[in-house]
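The complex appears here without one of its protein chains, the remainder shown in place.
Now for subunit A:
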């Protein structure tokens, strides 16, 4: 039975935005935490930590996100561990975001001049205080724009979760497309919704970049 592409169908897709946002937020939050640990490990003086973090990054940057999703969703289910699509997608995207944010933030930490650390050392600041008060705040300024840029990318990548059956906007679009046979209209709407979500973030990233470019001079 064919349904028409009416307000109900549109509303179904629009309300699925919340799941795209929830998945993005989980992945970004978890990825921020993991990314900070990865970044700090990468610049650590302990070589075990450095190498472990490097290995983690290699694995998650060197394989397609789609396959990471498959491995976690089907792999865990094959071992008898039942995971819901949201859980699997959250885990996969969090690990993925940790690797990428870790690498972005490592670059930001290393972009803070060594002389800032030398000044900190010279007055006896501990490792923690040097990181917390001197290095990370400056790295954060450098990191705002690329981080928001990555968030935009992550938000779009949540669409891959549709393949394991998680109903966010792309999956909602597929469902409606299947019952209306109006793929062009449906997916145009889905694309427009992604654009509406991402465009402000892109603008924000650009504005912050400009603001820090002005205030960051020393």
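Throughout what follows, a contact is a pair of C-beta atoms (placed from the backbone, for glycine too) under 8 Å apart; a residue touches a chain by one contact, two chains touch by 3 or more; residues count from 1.
In this text, contacts and distances are computed from a predicted model.
Can you tell which of "Hydrogenase iron-sulfur subunit", "Heme exporter protein A", "ChrR-like cupin domain-containing protein" or "Polar amino acid transport system ATP-binding protein" UniProt lists for the chain that's not drawn?
Missing chain, per its UniProt entry: "Polar amino acid transport system ATP-binding protein".
Using the document's definition of touch, tell me which of A:52, A:125 or A:167 contacts the absent chain.
A:125
Using the touch definition up top, pick the residue from A:41, A:90, A:138 or A:159 that touches the left-out chain.
A:138
Hey, which subunit A residues sit against the chain that's not shown?
Counting only subunit A, the missing chain is touched by 115-116, 118-119, 121-126, 129, 133-134, 137-138, 141, 216-218.
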